[in-house]
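With one protein chain held back, the other chains of the complex are shown just where they sit.
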Amino acid sequence: MSEINKNDNIIEVKDIKKWFPIRRSFSEIFKGKQRYIKAVDGVTFSIHRGEIFGLIGESGCGKTTTGKLIMKLLEPSHGQMIFNKEDVTHIKKEKLSQYRRSVQMIFQDPYASMNPRFKIKDVLEEPLIIHKMGKDRDERMEKVKQALLKVKLTPAEEIMGRYPHMLSGGQRQRAATARTLILSPSMIVADEPVSMIDLSTRAEILHMMKEVQRELNLTYLYITHDLSTARYFTDRIAVMYLGRIVEMGDPDDVIDNPQHPYTKALIAAVCEPKSGKVNIVKEVPIKGEIPSAANIPKGCRFHTRCPYAKQSCIDNPEPELVEVGPNGHLAACSRYIDIKSEHPVL
Amino acid sequence: MNENNEKILQVNNLKVYYYTSKGTVKAVDDISFFLRKGETLGLVGESGCGKTTTGVALLKMPTPPGKIAGGEIIIDGQNIVELSEKEVRKNVRWEKIAMVFQGAMNCLTPVYTIGKQMMETLTEHKQMNKEDAKKLIVKYLNLVGLPEHIVNRYPHELSGGMKQRVVIAMALFLEPKVIVCDEPTTALDVIVQAQIINLLKDLKQKLNLSFIFITHDLATEAEVSDRILVMYAGKVAEIGTNQQIYGKQGPMHPYTQKLLKATPRIHEKVDELSFIPGTPPDLLDPPKGCRFHLRCSEAMDICREKEPQLIEVEKDHCVACWRCTKNV
Partner (left out) sequence: MTFKDFKDNIRNFLKDFFSYKSGVVGLVLLLLFLVMLAFGGLLVDFPQASSRWRDITYWEDNPVSAPPAWTNWFSKQKSAKHEVIGSSNIEEKSIGSMKMITYSFKYDYSYDLAPNDIVVKAEGSGSPIVKISVQRPDGNTINLYSSSTGFKSDGTLRVSLNGDAKANVYDFITDFESEDVLSNFNMNDLIPCNVIFSKAEENIVEKANALKGKYIFTVSYILKNDSDTVTNSVINFSGRVYGVFGTDASKRDIWSGIVYGLKWALIIGLLTSLTSVLIGVFYGVICAYYGGFVDSIMQRIFEIFVSVPLLPILIVLSAVVKPSIWIMILMMCVFFWTGPVKTVRSMALQIREETFVEASKALGASNARLIFKHIVPILLPYSFATMALSVPSAIVYEANISLIGLGDSTIVTWGQILHDAFTGGAVLKGMWWWVVPPGIMIALMGMTFAFIGFAMDKILQPKLRTR
């Protein structure tokens, strides 16, 4: 972690937005109104080369969409993406192909992310064929074997001949990781890579991913809803709510000293394997339900659920990320100082 | 939880086997436990350990090709394994014991309103008239924290958390004594999860219910269950109280210990998360001796030969491990 150069950003995302247009009724078309599902609504962050950056949030917060935007599986509606100092917001063909070699993805469901009719060797060979790497089949198979060895999926020869359903969840995720490594990328987007894997194997997979990162000097964007593993795995985290980042910083700072009310609620809600909590009704400082991304609340979008919201939160424009602590700890709450003094225990 | 409360559910030597074309999978192989009135017993283990199979077996509904191959399930003094399907359907299921299934919110039919679906159970099962049924439905919806107008909504109009509350209400309103919850919060977001757990605790207190809470997540189990039963490869590894398993002393069975170590804690900074190498055994042909011995770092010779019995090492604390029980 000490090797991370804070000034060397592999990717910079500036005010990126992804708005999905909603089908309009005739009267709406007539009036010229267009409504959108604002899945990602102005996200700005940078990832340093060689770091593991965690994107945390619940379902519907936009973290997966952000991941897809970075993977260029979706085109942004607004904003800029800069990769290795080059603007990659809207690129096609040759440049896009190059980009795809550099940025790879590990999906949440290790079984669904591989074609069940392909043998593992075919699954891993596919990226080589697409990018025309390797002169002939033998050379490609050698690369496949090397990739499997890197993720410690052995015996490699035997694994190559199996189908995905013949592997366990953990083995599949290793194979999926091998698939991302085979093109020697510089960055990997991991979307909930361990949430569908058994507890006892989770740490194993994360451990393998960390080793691979160190060996190959990779950068990870780690997307998850599980704050507990994020603490172990990431170097920096950003918490998302309804399409925007509400808090960002060092995992220790964010988890031990959260400044945004949403982060506070999230942390309060997480279960811990400690005794003595059985008969206590846990206090989670949040109310209501998450609003629809088609109807973002006015002002601070969290105000409808915030237990500390005041009129100013509705009237004033949406708060931007400001420094709330050392080490680049940022939060988007206009009243964070007041809340600290009003509720000192938290 | 009062230790002197009566036992409301007793399971003795339960065996549930899946008879497949490849052979017999001994998914649940001779387990015994009990549930006291007003307590929550947590059934915890990894995928394939048999916890879901146990759950559905308690309602005498093993998924085909599974069958209850032996043992007793005594609810309210009656061994339901002996009863016919008809009797179970009429008098036991949902009346004495109900279940909240995994992914239950996806079990709501999308083409009927919530009210109609809830009504159906009452009018068919208990032959209630519509008036009384409606009153009961509203009572339980309020109890789970939902407003009355939900009866007119369709499932797709509700959020995941609300759907889960509806399903919990549906499990309750025939007023059963035991409720089996199979991973009720796994598919939910963190905050909604906390809210549902709070709801279950609230209901337990208000209605003096007894729960069996099945999950693979040790952290959730800690906040919910009074006693915990750890399953591995179809057998019971350890049963203990919340304090005994999660307290300072820590669990005794090597598997439980390792599992606990592998559970990340949000407020603890760790450099390395531990894991258990290997995978659970194939239940078509389980290993001789203790089923965990292949992955256990402390396996002794006897572990490889003979299966350990579940022995009480202290009050309310039983372990099935040769190393732990050799001094007892």
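Here the chain labels run A and B in written order, and each chain numbers its own residues starting at 1.
Note that in this section contacts are C-beta pairs under 8 Å (C-beta built on N, C-alpha and C of every residue); 3 or more make two chains touch, one makes a residue touch a chain.
What you are looking at is a predicted structure, and each value in this text was computed from that prediction instead of being measured.
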May I ask you to name the displayed chains that the omitted chain touches in the full complex?
-> A
Residue in contact with the excluded chain [from A:9, A:65 or A:113] = A:113
Omitted-chain contact residue, chosen from A:104, A:173, A:200 or A:234 = A:104
The one residue from A:12, A:126 or A:289 touching the chain left out of view is A:126
In the complete complex, which positions of chain A touch the hidden chain?
-> 71, 73, 96-97, 100-101, 104-105, 107, 109, 112-117, 122, 126-127, 130-131, 137, 163, 165-166, 179, 183
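The rule we apply is simple: only the chains that are shown with their structure count from here on.
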When the centre of a chain is set as the mean of its C-alpha atoms, what distance in Å lies between chain A and chain B?
-> 32
Spell out the part of chain A that touches chain B in their complex, as residue ranges.
-> 58-59, 168-170, 198-204, 206-207, 225-229, 231-232, 252, 255-256, 265-279, 281-282, 284, 286, 289-290
Going by the contact rule at the top, pick out the chain B residues touching chain A in the complex.
-> 40, 46-47, 159-162, 189-195, 197-198, 201-202, 216-226, 242-243, 245-247, 258-260, 262-267, 269-270, 272-277, 279
